[in-house]
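Take a look at this one; I'll ask things after.
Only one protein chain is missing; all other protein chains are in place.
Should a chain be cited, it is by its letter among A and B, assigned in written order, with residues numbered from 1 in that chain.
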Amino acid sequence: MDYLHTDWAAMSLNDWLGVFFTVAAFVAMIAVYVLVFNPKNKETFNSQGDMALRDEVEYNNSGDKK
Amino acid sequence: MSDHDKIYSTKLQDKIERNTLLLFVLTAIAVAFGGIVEIVPLFYLPNTGMSGGDGTFNNTSHKDKQGNAISMDKIVWNPATSAHKTFDTWQPGDGVRPYTALETAGRQVFIREGCFLCHSQMIRPFRDEKDRYGHYSIAEESMYDHTYQWGSKRTGPDLARVGGKYSDEWHRKHLKYPRDVVPESVMPNFFFLENNPVNAEKTVKTLHVMTIMPFNPVPKTIYTDAYIAGAAKEVEGKTEMDAVIAYLQSLGNHVKFEEGVNYRD
Partner (left out) sequence: MEATQATPVKYDMDVVRWFTIAACIYAVVGTLIGVYVASELAWPFLNFDIPEITFGRLRPLHTNAVIFAFGGCVLFATGYYIVQRTGATKLWSNGLAWFHFWGWNLIIVCAVITLPLGLSQGKEYAELPWWVDIMIAVVWLSFGLNHIMTTAIRKTSHIYVSNWFTMGMIIMITYLHVVNSMAIPVDWATSYSIYSGVQDAMIQWWWGHNAVGFYLTGGFLGIMYYFIPKQSGRPVFSYRLSVLHFWTLTFGYVWLGAHHLQYTALPDWTGSLGAAVSLAMIIPSWGGAMNGMMTLSGAWDKLRTDYILRFLVTAMAFYAMSTFDGPVMAIKSVNALSHYTDWTVGHVHAGALGWMSMISFGALYHMVKKLWNTEMYSERLVNVHFWVALIGAVTYIVAMWVSGIMQGLMWRDYDEYGTLTYTFVESVSAMHPYYVMRAVGGAIFNLGTWIMLFNVVMTVRQASATRGVNAVAAKA
């Protein structure tokens, strides 16, 4: 437990800034995970997944420009 | 209208995917964070070897056993307070100093030949590194190294404290034909350095460039106009071999380290 001891009184402005950014980044990451893996959002997020395959069907050509 | 617009929580992502400018701006912001957080504080926090170029430092907090702050003048050579006031009288232990003209020329050769690809100059605070190479490196020791030379790989040994460990003659033999001295070595032969004279004009220009650096310039009190003017003479008749040896012999003996002082926190 000694290892985890923190001298809160000695925290400088820079230390607090660091804590703030670290916690904010952590929360933001969690938020993104929740958002992306929410089953309700699956369909909309996945709706463009076949985009790479569409060009064959929709505007198929050999890629020659002339 | 597609059904994207119905689900509020995915609307932003959908908007981004449709809008090049929005994707550009948000990506540009997202990638900026990490660099700013890790780099910018190093320019103003203490113990990062950042000087104002006039002998002042971001407040130091190297402390001895009793918790007293160590004077910065003991770590970085300051001609104004040191007993040795000129380059010629500087002694190892007087504190970190910039390179002499000849050493500067040698350092240029060191970079040119890519020595840093196999030799690090950064000793970590471990028992084996202390026994093998010496006291761990501190930030101030590379403060005048424009383009730091810490390296990332030890195909050969660390050179941070190689200064004074071997004689000039040993270095000369070793640099020329390493396997004559160390049979197992894989280092290339650098005998050709002995045929190249030091480029005096370039060395003088380099000294001048070091005084106009925006970060950690060499103080004008050290690279005085007189010193720079006499630099060409100092390197006259010297070969690149002499220069590299002078550079190597200058590495790592600037600071007199004291027992019980924490030089990193």
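By definition in this document, a residue touches a chain if its C-beta (ideal position, glycine included) is under 8 Å from a C-beta of that chain, and two chains touch if they have at least 3 such contacts.
Note that the structure is predicted; figures quoted are calculated from it, not measured.
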Absent-chain interface as seen on subunit A, which is shown: 18, 22, 25, 28-29, 32-33, 36-37, 41-42, 45-55, 58-66
On subunit B, residues whose C-beta touches the chain left out of the figure: 13, 17-18, 20-21, 23-24, 27-28, 30-35, 37-39, 42-43, 45, 47-50, 108, 111-118, 120, 122, 124-126, 128, 131-132, 136-158, 179, 182, 184-192, 202, 205-206, 209-210, 212-216, 264-265
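Definition applied: only the chains that are shown with their structure count from here on.
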Centre-of-Cα separation between subunit B and subunit A, whole angstrom: 37
Sites on subunit B touched by subunit A in the complex: 2-4, 7, 9-10, 13-14, 17, 33, 37, 41, 45
Subunit A residues within the subunit B interface of the complex: 14, 18, 21, 25, 35, 38, 40-41, 43-45, 47-48
